[in-house]
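First the structure, in the form of structure tokens, and then the observations on it.
Chains shown are a subset, placed as in the full complex.
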């Protein structure tokens, strides 16, 4: 069985060993835990953003960059591709682990979740658990974790702390921008899973989204990074599941209540109370599907260049 | 001299050794022949599609994927690039070997052809033959070959059967869709060769085509996979050959008789008799050329988004 942690460990080791080339910083804590700072006290960059995103996907995704254009504005885009959508997106990349130890807070994602089973239900649904002595976790946070935090994570994973590796980047950093829009495919898989669809029937997925500009603070950055997928994520799914036709209408973001404004505005109107936001908004803008059993194709949603550029600050 | 079989063998070994990561299955037959199933009994995926296509090109091509768009429809695209167009496309990728042993039937392509010289004329024209103790063949088929089939192929290649490797994918599979539209550059080189142009004067080629959706049966899949190149293949050639100006008009697909309908419809109207179809249809939609001796550029043909989307099922 594929081990998302073993695959991610190779990418982590590369980041750690060539940290200067990646514009990141490697730290080993007193308890032996290994950390690569990808944006807290370092600039990071595109190469680090790719490594971070591929680690999030448990080594089962491929990430590339290219220039693209939204209306008249040239912007970098991320391209994400995976042949294991359920495992890489739900079993690893999904931000399903809220790491909270003492004063430390981070959104946890990546393959370590497949050891700690965070949350357990997800792993039951996709029928996957990892077995590995090593764990790699991705932390979205403005701060690096200390030894105590790493001890707790290792304990939850059931591994020795010296075998725990973490990559860390703030939401408001270049790597943060890349790794969040790098969830464009995951957002589609996540939404289908939430709707009750069996995502293990999706055999391949590819998608792209604009890389959002880094904003000055984490809340605003949360807005633009989500908008990249909500308003301009384009995903193509390959699956053997004729029942997909019953889910089509509910997939794209434009079917949700808050749709049509930058996420930051919606969040502000909700007094920054996450629980008041219609979570169906967290969907890609546009999805095409190739269903193999019947040899059919489907196309739902549409990109929204205007809201995207407004969110990014270009109009 | 470059050995397309040795170069392809490296890609094959990678596929075989990491078969689970590629979502493919590795089999060794009793006679020692090695087979990687890329879509018969397995889902395959993008990574396998790239490896299959690069094997077809004898390791002399580079394949990448990205999201693109045809009119309002977001679709995955393949990018193909080679610095050895004649050898990689005609000496390897061209589907020039009809493998028929007992009940087994497959369209054969890939570097093994450069040992078996199938067909011999092609190799005389491009002045290339491989010398290698190993052979790699690509089989487009709904079934895996058995030992008898592999014995026959090995014999034709003049090698021991335990040194014969095969990758296999049905037309109606994701890898099938990828590897056929991955022939977009080959189609341009093939057409020029058919027209009597000396393709060894083409020093580099790059092209892209949409990856067609997988259809429910092989005949329909044959239609969409060909339409990807016929109606939306875009190729750029670099060559030193001023005489190219005499061939321009005949290169693109839109000069052929059947042009303007999805291939499946043309095929149906011909009562599914391949020999009634104007073979000049098998051309890329659009070609730009940089001729170096005179420092000129040429542009022929045009993409046909409507027929492409109709063929794919999106309109």
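Order as written gives the chain letters A and B; numbering starts at 1 within each chain.
We take it that a contact is a pair of C-beta atoms (placed from the backbone, for glycine too) under 8 Å apart; a residue touches a chain by one contact, two chains touch by 3 or more.
As the structure is a computational prediction, the values presented were derived from the model and not from experiment.
A.B. asks: Total copies in the full assembly, please; the file places 2 of them.
C.D. replies: Full complex: 3 copies of the single sequence.
By our rule, only the chains that are shown with their structure count from here on.
A.B. asks: What's the rotation angle, in degrees and to the nearest 5, for a C-alpha fit of chain A onto chain B?
C.D. replies: 120
A.B. asks: If you average the CA atoms of chain A and of chain B, how far apart do the two points sit, in angstrom?
C.D. replies: About 35 Å separates the centre of chain A from that of chain B.
A.B. asks: In their shared complex, at which residues does chain A touch chain B?
C.D. replies: Touching chain B: residues 1-2, 7, 60, 62, 64, 66, 79, 81-84, 203-204, 206-208, 234-236, 238, 240, 286, 288, 290, 292-297, 299, 302-303 of chain A.
A.B. asks: Could you please specify the touching residues of chain B with respect to chain A in the complex?
C.D. replies: 20-23, 43-48, 64-67, 69, 72-76, 172, 174, 213-217, 220-221, 312-314
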